[in-house]
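A single protein chain has been omitted; all remaining protein chains appear in their positions.
Right, chain A next:
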Amino acid sequence: MIEMQDVWKTYPNGAHALQGVSVKINRNEFVYVVGPSGAGKSTFMKLIYREEVPTKGQISVNGFNIGKLKQRKIPYVRRNIGVVFQDYRLLPKLTAYENVAFAMEVIEAPQRIIKKRVMEVLELVGLKAKANREPSQLSGGEQQRIAIARAIVNNPSVIIADEPTGNLDPETSWEIMQLLDEINFRGTTIVMATHNKEIVNTMRKRVLAIERGQIVRDQLRGEYGYEF
């Protein structure tokens, strides 16, 4: 599913974000990526959805060699990867429905199918009743659910979530985690970077710990392992 072999990433300013990372994530896995700020978690995630290219080494996602991908093929690979951010990244002037439908319009799905599928997904995240609200009329947790709905609407095989609960209170965070767990249960691989000790220690999954650009720990049903 996702495989990295001796991946290095050095930014133009000389910072070595990743130094020889090798890892394999299987279909239908749920993986936490933990580690101190600036350790390379975000770079690790960005490499998977081809926001960045590795300086050295190989990455394959769904059988595509991400590092050697031709520019015009990138969109087609991204359609199979859903991305969720800490700051939701919704379009402020569109309604919840439009924000989710947007992801399907972009891949030129027929309007009839869009309507059906968007309502389906909104129901899954529990926001069918608020489909016509704009992001500013929704709470943080609700906005993140819309972002998750947008990420899964095209049935991607993997979801990349970069600190999806970072801006939310504990109770709302749990709701989001239950949603992600549900999505994972339905067959989607989830890779989630987080600083939330409580979540990692309670909802036991595979844990990858990254420090100074290297994977220092890889445990099935692991713990958070840091004191902050």
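Note that in this section contacts are C-beta pairs under 8 Å (C-beta built on N, C-alpha and C of every residue); 3 or more make two chains touch, one makes a residue touch a chain; residues count from 1.
Convention: contacts and distances are computed from a predicted model.
Enquirer: Hey, which one's the missing chain according to UniProt: "Glutathione-dependent formaldehyde dehydrogenase", "Cell division protein FtsX", "ABC transporter permease" or "Cytochrome (Ubi)quinol oxidase subunit III"?
Expert: Answer from the UniProt record of the missing subunit chain: "Cell division protein FtsX".
Enquirer: Among A:Lys9, A:Lys41 or A:Arg78, exactly one should touch the missing chain; which is it?
Expert: Answering carefully, the residue with contact to the hidden chain is A:Arg78.
Enquirer: Counting contacts across the full complex, list the positions on chain A that touch the omitted chain.
Expert: Touch with the absent chain occurs at residues 49, 51, 72, 75-79, 83, 89, 91, 93, 102-103, 105-108, 110-111, 150, 154.
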